[in-house]
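A single structure is presented below for examination.
Of the protein chains in this complex, one is absent; all others appear in place.
Then we have chain A:
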Amino acid sequence: MNKDTVVLGIETSCDETSASVVKNGKAVLSNVIYSQINIHKKFGGVVPEIASRNHIEVIGNVVKEALDEASITLDDIDVVAVTYGPGLVGALLVGLSYGKALAYGKGIPFVGVNHIEGHISANYLDGDFEPPFICLIASGGHSHIVFVKDYGEYEVLGRTVDDAAGEAFDKVARALGLGYPGGPKIDEISKNGDPYKYNFPKSFMEKDNFDFSFSGLKTAVINQLHKERQNGNEVNIADYAASFQMNVVDVLSSKLIEAARYKNINKISIAGGVASNSLLRERLLKLADEEGFMIHFPKQVYCTDNGAMIASAGYFDYIRGKVSGLDLNAIPYLKLF
């Protein structure tokens, strides 16, 4: 490829409507994110029908702004990349239908992108981080440990058997009365809590197992909280949050390091909303230093759902020969492969 390839990425799988222009899979020319988080806050979580209604209202403007900010027009776009799963089906269908029609109208290729692949590709944005590496993807919807062998080539080493890590943060935050979304709230309040106050159970900590389970932890936190309240004890929410967070960080970080050792790979990275967690970052920096691993964190803005990561994944799919048909459907439970 001698010529630059400019990709428009569109992401509407949950409650962020986002569009972005990315050159050659790495150089972000624009990344517009319209977050609905304040709309869903009062419901304590994302309401699918409300999310879909907001996507269809704002998507035109979000795409227009992405083009304007990149100072280009649709004529300069070579490929349209759109998330087609996993995610909320009604929400996915807005971006997917829009992206297909946009590419068709311009007569340019269209590539359906796996959202998890998008999160992994966030590591390529605005930098020169390259495969092979071991990636932990942890967000409200997903928890995976993936061996990224090359661009677009993955081996899933482990995944959650029940709740996603971000989901556990949301549920525990709700039980503690901290509100939604749980990740940032628990991160914040934990700074004032004692992480060693409660020793909640850790799941699947045996060697060579890279799967997660957060449902038992969530239940243990809630049960302990009820017990203390029933006993009339003064409950320190910060201690609960800190102990819970410590538990999740212990599990995620040790499994990531263990997976890298197992595959004999000395490059690790994290992606997804939970990758913004300050304790997780701190812990991984320390562990990576001890092990002599190279660690990469995508910029904070690329850890939330965004169009840039979709454009990047779409670019690497495209140059490897993948183009999707106009009959591509949204797949709410799409697997990485």
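Following the convention adopted for this analysis, a residue touches a chain if its C-beta (ideal position, glycine included) is under 8 Å from a C-beta of that chain, and two chains touch if they have at least 3 such contacts; residues count from 1.
We adopt the following convention: contacts and distances are computed from a predicted model.
Choosing from "Spore germination protein KA", "tRNA threonylcarbamoyladenosine biosynthesis protein TsaB", "ABC transporter permease" or "Electron transfer flavoprotein subunit beta", the protein name stored in UniProt for the chain missing from the display reads "tRNA threonylcarbamoyladenosine biosynthesis protein TsaB". The chain that is not drawn here is touched, among residues A:Val7, A:Val28, A:Leu102 or A:Ala259, by A:Leu102.
The residue from A:Gly90, A:Pro109, A:Pro184 or A:Gly216 that touches the chain not shown here is A:Gly90.
Touch with the chain omitted from the figure is made, among A:Lys41, A:Lys64, A:Lys197 or A:Lys286, by A:Lys64.
Considering the full assembly, A:Val47 is the residue among A:Val47, A:Leu287, A:Val301 or A:Leu336 that touches the omitted chain. If you put the missing chain back, the residues of chain A touching it would be 43, 47, 49-50, 52-53, 55-57, 59-61, 63-64, 74, 89-90, 93-107, 325-330.
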